[in-house]
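Take a look at this one; I'll ask things after.
The complex appears here without one of its protein chains, the remainder shown in place.
Chain lettering (A, B and C) follows the sequence in which the chains are written, and residue indices restart at 1 in each chain.
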Amino acid sequence: WQGEFFPEIPKIKYEGPNSKNHLAFKYYNPEEDWLRFSVAFWHTFRGTGGDPFGAPTKFWPWEDGTNSVAMAKRRMRANFEFINKLGVEFWCFHDRDIAPDGKTLEETNKNMDEVVALAKELQGSKIHPLWGTAQLFNHPRYMHGAATSPEVGVYAYAAAQVKKAMEVTHYLGGENYVFWGGREGYQTLLNTDMGKELDHLAKFLEAAANYKKKIGFNGTLLIEPKPRSLQSITTAAHFLRKYGLIDEFKLNIECNHATLSGHSCHHDVETARINGLLGNIDANSGDPQTGWDTDEFMTDIAEATKVMLSVVKNGGLAPGGLNFDAKLRRESTDVEDLFIAHISGMDTMARGLRNAAKLLEDGSLDELVKKRYQSFESEDGALIEAGKADFEYLEKKAIEWGEPKELAEMIFHSAL
Amino acid sequence: WQGEFFPEIPKIKYEGPNSKNHLAFKYYNPEEDWLRFSVAFWHTFRGTGGDPFGAPTKFWPWEDGTNSVAMAKRRMRANFEFINKLGVEFWCFHDRDIAPDGKTLEETNKNMDEVVALAKELQGSKIHPLWGTAQLFNHPRYMHGAATSPEVGVYAYAAAQVKKAMEVTHYLGGENYVFWGGREGYQTLLNTDMGKELDHLAKFLEAAANYKKKIGFNGTLLIEPKPRSLQSITTAAHFLRKYGLIDEFKLNIECNHATLSGHSCHHDVETARINGLLGNIDANSGDPQTGWDTDEFMTDIAEATKVMLSVVKNGGLAPGGLNFDAKLRRESTDVEDLFIAHISGMDTMARGLRNAAKLLEDGSLDELVKKRYQSFESEDGALIEAGKADFEYLEKKAIEWGEPKELAEMIFHSAL
Amino acid sequence: WQGEFFPEIPKIKYEGPNSKNHLAFKYYNPEEDWLRFSVAFWHTFRGTGGDPFGAPTKFWPWEDGTNSVAMAKRRMRANFEFINKLGVEFWCFHDRDIAPDGKTLEETNKNMDEVVALAKELQGSKIHPLWGTAQLFNHPRYMHGAATSPEVGVYAYAAAQVKKAMEVTHYLGGENYVFWGGREGYQTLLNTDMGKELDHLAKFLEAAANYKKKIGFNGTLLIEPKPRSLQSITTAAHFLRKYGLIDEFKLNIECNHATLSGHSCHHDVETARINGLLGNIDANSGDPQTGWDTDEFMTDIAEATKVMLSVVKNGGLAPGGLNFDAKLRRESTDVEDLFIAHISGMDTMARGLRNAAKLLEDGSLDELVKKRYQSFESEDGALIEAGKADFEYLEKKAIEWGEPKELAEMIFHSAL
Partner (left out) sequence: WQGEFFPEIPKIKYEGPNSKNHLAFKYYNPEEDWLRFSVAFWHTFRGTGGDPFGAPTKFWPWEDGTNSVAMAKRRMRANFEFINKLGVEFWCFHDRDIAPDGKTLEETNKNMDEVVALAKELQGSKIHPLWGTAQLFNHPRYMHGAATSPEVGVYAYAAAQVKKAMEVTHYLGGENYVFWGGREGYQTLLNTDMGKELDHLAKFLEAAANYKKKIGFNGTLLIEPKPRSLQSITTAAHFLRKYGLIDEFKLNIECNHATLSGHSCHHDVETARINGLLGNIDANSGDPQTGWDTDEFMTDIAEATKVMLSVVKNGGLAPGGLNFDAKLRRESTDVEDLFIAHISGMDTMARGLRNAAKLLEDGSLDELVKKRYQSFESEDGALIEAGKADFEYLEKKAIEWGEPKELAEMIFHSAL
């Protein structure tokens, strides 16, 4: 493959809201915004367009139909041309996406090393992984789980794979490392010892945290919850607390996982934030009428605004960021669409940030919330919050005060 | 009201599987089974048949249309005649269901005392509350929450109400006390300080645990999770751990809440069990095609079997039990239906228990599970489970062992 | 009750997008827009704030706690003051909301006549019902259905009620009449003869269509589908076709019913449109994470834009319109909120209309769709569309043409 991968695509520029140019930002202004966007290698460069009822539809022109190391390196060059033209500074990857399996684990690791050396060179000084991760779900060996497999050999294999993926992420200057337990869970409870499996998972994550320290990797370790594996934000948080891992891990919130859990994305981001666990956001979106993850780019400006309100309250996400764990529709088969889709996602999040900033500057929303709780800024409120108001005291107060007065409420009708 | 409430209903007897008598047990045999069934006062004696689009349909003949203390006492007599004829030993109640509000909290408490004294007398020596609870969701004062209300007066009022409900439960010999936070949650995150609200809730529960000890009540305190309040089993468990309350509370699992959370009832029961939090089960059922709680009696024998498998593994539920938090269909307007519905629920749970016992005696299911994990009964498995197998050791093993061998699996096809 | 009902609320005016006035339109400009908005009497003036777990919360100051004719008339005056201040020209009502039940049907009808006479006077020359309807779901007599009740007396009663409601709608100058079958359906198929029930429903609607003609009412008859009764747009359409009623009825699409059916609102509006059945829209919204109808005001601008695209293609909705079948949150207890909520809904639909107009003027979306199907504008396309291309001809063509060429697709990324 000679020359450019996207020869017809220029460097994407900010042209403002009135631009009709599909290949320009209308809201995201790289010179003003501080959003840490990341491109997901698996969707952009390994996504095939296949689905449970359909064969692949995407045949990027640089693909030669092989899964060779040479092909992996060519793909990596396409990735960095894409990242540079798009103007972002982060990317995310699964180990098995960037380099092919060998016949043995050693050979696989050697393949990875060769591809990663090239990636390091192509990254230059400004680009780094937002996070890396090990793909512990696609291979049949993981069909019963990885860290929760009933087979000790699978557990060991997964450990070896994570070890290598952490080393590689560290080598590339990655700022986080993610655990998504796509196969940790059960097919039927009838053949499962759920307690034992969770114990194993805890030991696995503990060993990962130890290994991180041993190699001097300072990135954040992130758990990515999803319904049917580590269920939800609080399931993951409970797990971390129960096993004494709460100080070693944060969470990677994926919006489409949130909605599949029956929560809004904002709910999950905010829940993570107030628990000190907000590490990263996979900024995507599902279809509200569909019961599986469609991993669409987020285009709902109201939801983006609410998510960014939490992000700003969190003081930003760094060292985490906003990873576009989102894919083109199966019918989108032009390479140009890769750009259009990411521009759309970046503009949406930038609009969200601008709206959030406007709301926070205006202050009336914060004021409304503050006023709502002002009765707790009393002597009795302070006693309660200090844990000093027992039931007898409170009963006395309740009798003294009589029926509580109604709270004035106003419908929120903001400038979103 | 003179005489019996259910004059045409005899004491319900066990007649075996071939009986065609609607008013007999076909599976539940009170002389053999050890199931701790409980009647829910609110559904049986205060359920109206109303729904969001429809007016009440149930007008039990003993109701006089008032909410007086006299009516409350008559209702209580009906309750105990029902319980005695059905042959169960437990009942559950919300404070406001059993006695009417007065004009002040003191008057309300006085009303309660009068009704409760009668209940105590009617209980005799064999019947007790499985649990009591305070109704902190129906009254408009709680529309913004009870323990999480932004108004300090509401918090105090809720505390006073729980205080009294705990005293009453204790007085009646109740074995547990339940907290269901029907209004703890939010209408919109935009006006909510979720962190502050959860802090308040923790202080509230802490005060409850303290008060329990103060009055010498030895019953178990139970949190009842539900989507949109304390979301799910693990959300509740996380909350209890975070706030240091994990040793003071267990959980009340409601099957219909489980399915609304996207879990099977068995999943939630088993999750509670392995976390040492299985306190009680609200044995009801939802409609799999409906997105709200229909609180039907459980009639799915396969699900009942699986739930009872967990119960047996838990060594039973005592001091908890199986509470029928289930209601008649809106169109069921005959008092006889109260019996038929409960008999159906009791027979279902009894069949579940018998099936579970059969499966456990047979042993092949346990054997299958044990064999599935047998590779961990090796030296390396022991190292892993002891937290002594680090990633370097495991990598060495993975390389030594090569590709893990496939696990033999067999479809479970049991005699359910 | 003396004087104004909303003394502190002025006539709502258009102030433009920069206004911070909660009581002003920012997008809807009554002088430019042609939107036929309607106020739903049941939510605004009979909504109580009650829900399955909670007592009423709304006590509008003019309510005296009775369900008398005098109270009904006072409420009607509040309704028209509200409508006039809001500046809309339509309202919708259920018969039983506007006037109280009497002891007999005759007395009930007399009550209605008295209230309706006042409504007619208060309407003046500019205000009319967008539609009227009979409430055939709240009363216990309808618990097994109205037109599909197994009891002939209920069928007759429902007919009498619809007869009167049609007369009243006609008398008030109503432009449509709606049938929502809130209780037509089943509790369990095991006790239901679904075929017979649908036959009865058809006879009922046929009689309604006949009666409409007899009294010279020219309004459109509208069926309002909902999951669990007349399921979905196409269920209703199938019913109308099967029973030969397709020319007598159109559909009232409720957005929240669409999403509960697993469709977007746009899908249902468009499906009705292409079948020539788009009669009216209940412009509300559900909560995407909640499985029942929350009847919120629509605030999603993207969805409003798509819905209005279909409306514009339909040549508008007249004689139908946009009815706000939406309610205040349970916690909104100030009369001012009634205005704020409706303003929010009207602004959203107006923004949707403006966006739709912009998209249609721009033309590129239509162009994209046209180009997508251009291969059918060939001789062979014409043959197919005329039903003249049989399988043998098409096979010949397929062989001649070889593998179809891929269709160029582009991600839609518009100026919404």
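Throughout what follows, a residue touches a chain if its C-beta (ideal position, glycine included) is under 8 Å from a C-beta of that chain, and two chains touch if they have at least 3 such contacts.
Treat the numbers as computed from the prediction; the structure is a model and nothing was measured.
Colleague: Can you tell me which of A:124, A:173, A:291 or A:402 touches the chain that was removed from the display?
Modeller: A:291
Colleague: Of A:17, A:56, A:124 or A:402, which residue touches the hidden chain?
Modeller: The single option touching the absent chain is A:56.
Colleague: For the chain left out of this view, which of C:26, C:43, C:58 or C:267 touches it?
Modeller: Here the residue in touch with the unshown chain is C:267.
Colleague: Kindly note down the residues of chain C that lie in touch with the hidden chain.
Modeller: Looking at chain C, the ones touching the missing chain are residues 104-106, 140-141, 144, 149-157, 159-160, 162-164, 188-196, 198-200, 203, 206-208, 210-211, 227, 231-232, 234-235, 237-239, 241-242, 261-262, 264, 266-267, 270-271, 274-275, 306, 365, 368-369, 372-373, 375-376, 378, 380-381, 384-385, 387, 389-392, 394-395, 397-399, 401-407, 409, 412.
Colleague: For chain B, which residues reach the chain that was dropped from this view?
Modeller: Touching the chain left out of view, chain B contributes residues 22, 259, 262-264, 288-289, 299-302, 328-329, 331-334, 336-337, 340-341, 343-344, 406-411, 413.
Colleague: For the chain that got dropped from the picture, name the residues of chain A it touches.
Modeller: Residue positions of chain A that touch the missing chain: 49, 51-57, 137-140, 142-144, 182-183, 187-188, 228, 260, 290-292, 329-331.
Definition applied: only the chains that are shown with their structure count from here on.
Colleague: Counting in whole Å, what is the centre-to-centre distance of chain A and chain B, each centre being its mean C-alpha position?
Modeller: Chain centroid spacing, chain A to chain B, equals 36 Å.
Colleague: Could you list which residues of chain B touch at least two other chains?
Modeller: Within chain B, the residues that touch at least two other chains are 140, 144, 188.
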